[in-house]
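The complex appears here without one of its protein chains, the remainder shown in place.
This part shows subunit A:
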Amino acid sequence: MSENMIEWDQDADGIVTLTMNDPGQSANTMNETYKNSMGATVDRLEAEKDSVTGVVVTSAKKTFFAGGDLKNMVKATKDDAAQVFEEVQLIKSQLRRLETLGKPVVAAINGAALGGGLEIALATHHRIVADVPGVQLGLPEVSLGLLPGGGGVTRITRMMGIQNGFMSVLSQGTRFRVAKAKELGLVDEVVGSVEELVPAAKAWIKANPEGGVAPWDVKGYKIPGGTPSNPKLAQILPAFPSNLRKQIKGANMPAPLAILAAAVEGSQVDFDNASTIESRYFTSLVTGQVSKNMIQAFFFDLQAINAGKSRPDGYDKTQFSKVAVLGAGMMGAGIAYVCAKAGIDVVLKDVELASAEKGKAYSEAIEAKALSRGKTTQEKSDALLARIHPTADPKDVEGADLVIEAVFESQDLKHKVFQEIEDLVAPDALLGSNTSTLPITGLATGVKRQEDFIGIHFFSPVDKMPLVEIIRGEKTSDAALAKAFDLVQAIKKTPIVVNDSRGFFTSRVIGTFINEAIAMLGEGVEPSSIEQAGLQAGYPAPPLQLSDELTLTLMQKIRKETYDAVVAAGGTPPEDPAGAVIDKMVDEFERPSKAKGAGFYEYVDGKRAGLWSGLREAFESGTADIPFEDLKERMLFIEAIETQKCFDEGVLNTTADANIGSIFGIGFPAWTGGVHQYIVGYEAADGTVGKEAFVARAEELAKQYGERFTPPQSLR
């Protein structure tokens, strides 16, 4: 057997302190070493039980325990079901033996205990946590398409009840701070420092020599809120799965249902059978495709991006002290806020002082709300707002080490505002443009230092959207790219790095999604079916609703620009089945947008009131007989194919950028693991998975719905 990662230290009182310390990794995970070590440790505890008075479980790492072995899990296929099941059964049987040792066992939680880490702690009889920075507790498995299979569902359900456990801990995967974890009952005791942990644990053991019994192992224990045989629960139970369906909008997200099912089914049997039921659902999720997709995106890809995979090496990290935000519209106002929040002084400049002040008012409103909800303090809030200086005077930008331009989407205008300030800001200031569509290389020609010019594309609303798309123009230097990357990380957002092209990556790809949906309307598909197909495919907003918000006139303009650009370059314009519908809506029906109070939907006092009553007649809705599954896949495929073209044209550099950019920036469904993972993880109706299955299906769609679905050569 390999070496034991769980150090054993027995004191004079007979209390054994088990310190988890995986020699091969910076964090403890549920890998082979752990399984062997925990097995050997419980063997020894049982063998030496008579001389053991209690057990303390703690960690020598910065975190308590990091959780499951994702590297291993992501490889498991349906053929590995037996092995996955046995392994998870082994892990939980070891923890169950610890729980039923008959001696008080205390978890001394010195750092983050997420997933498997919290599950280990839940298998002890008393949880003490040190309230130190970085400590989080929770069961975030669901956010990776998994369930807490180390006894998490079973113990949380027994501890908190089916409804409460599911709603507050299991279904959302929330990570809790210490105080909230204590309030929920996830931990029993809080100490102020790591040093106090083991002494407190030992003190509890001495005070509770008979404390080695879990509440659910006490005869007569009842699950709070009862089981389905309790009429009160029975009355509301049918609403759990339906509300879940409502919440996930019918998207392909098997994990929350598996958690609910394991909780409810497990509540009706004894602990060990509940635990086995949990393992079965866990196995189905681990061996399924969705968890692989989500682990790829939300663990591996995100880790690669945050680690700076797309940042050029060899440049020191830049810290910005003063940013000039040009244009105080919605985007400029949001950018000013996030920069000020990160401690950067902001000059928020607009043509009129009143406009600039209105831009600052946006931050004031956010802060007022945060204050009223207790999310910030008066002092912090005042300091943040004091950093934002609204102005109409170009001179105020003097000395700024960063410029972010967020004026109207016009190359001439953008050139003009840069010329106004470029000699006033610091001589090496990074020059960023928040354009969402205009090529950066062209914009850069308006400044003297083209190598310092870069696209920094934020998403709306800026304070909520986690992504920033950095666009490198032809002349942008590595140094400028590194700086932009540092900025995005400084404001706690996730950067992706793409190369210049019309619409870059995100705007270009989301455009295909919206166009596809609009094309369906033109084909005679029921508008409600289009909206449902979008939602059930997993998009956060239905496409026609989204179109109204983006405004059809803007789409019409972008289409025309794209069309003209292609024709000017001597090319053949692509298929454009959405064009006729958009033109009809804008020119004939004069229903361009939500902003104008009339689009695909009707609006009453600015609020969406339902689909426009003339819509079905206008587009002969109901005349097309297209399988619902095709509607969903057309939206997903057209974006995936456009993404592949972005790779082919050198717009995208890494699959991680494609995946994270698509999920965080343009609402590509999370269950897919992102728009590239959708291709390589595509699961066909016959169960085959992978790029070949994607290509085969794309060819079918091309035959049925148009050549825009023809898979690019690079996929073959």
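To be clear about the criterion, a residue touches a chain if its C-beta (ideal position, glycine included) is under 8 Å from a C-beta of that chain, and two chains touch if they have at least 3 such contacts; residues count from 1.
In the analysis below, contacts and distances are computed from a predicted model.
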Options "NADH-quinone oxidoreductase subunit J", "Acetyl-CoA C-acetyltransferase", "Heme chaperone HemW" or "Energy-coupling factor transport system ATP-binding protein": UniProt name of the undisplayed chain: "Acetyl-CoA C-acetyltransferase"
Chain not shown: contacting residue from A:L237, A:L302, A:A426 or A:L715: A:L237
Of A:N4, A:Q536, A:S593 or A:T643, the residue in touch with the unshown chain: A:Q536
Residue among A:D69, A:E265, A:D486 or A:D500 touching the omitted chain: A:E265
Candidate in contact with the missing chain, chosen from A:G225, A:G250 or A:P540: A:G250
Subunit A, residues in touch with the chain not shown (by the definition above): 228-229, 234-235, 237-247, 249-250, 257, 260-261, 264-265, 526-529, 532-533, 536, 610-611, 622, 628
